[in-house]
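One structure is given here, and the rest of the page talks about it.
Only a single protein chain was left out; the remaining protein chains are all shown in position.
Up next is subunit A:
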């Protein structure tokens, strides 16, 4: 049985996918995840999830974000100085996301 492994660097962080392990049950999957993924990289917590329990949709099936110009969803479109630091931070994140979408 294949288990997908998600690792959290430190408390409060997100668990992000880091690989998978082959194990007969959850307990063994956790043990294998621990030795494979928790030994060197900073680790606060690991999740294991049976691979068959994961649903997936990818670019074969979906047009993420649509196919038409949706620049109106992005802060950069609006030509005003960000009113506050958190607005500026959001704009940076949005612009970065927009840029990466363009590259993909």
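Everything that follows uses one rule, which is that a contact is a pair of C-beta atoms (placed from the backbone, for glycine too) under 8 Å apart; a residue touches a chain by one contact, two chains touch by 3 or more; residues count from 1.
Going forward, contacts and distances are computed from a predicted model.
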Tell me the UniProt protein name of the chain this structure doesn't show, selecting from "Glutathione S-transferase", "Phenylacetate-CoA oxygenase subunit PaaA", "56kDa selenium binding protein" or "Ferredoxin-1". "Phenylacetate-CoA oxygenase subunit PaaA"
Counting contacts across the full complex, list the positions on subunit A that touch the omitted chain. 11-12, 14, 70, 72-75, 77-80, 82-91, 93-94, 97
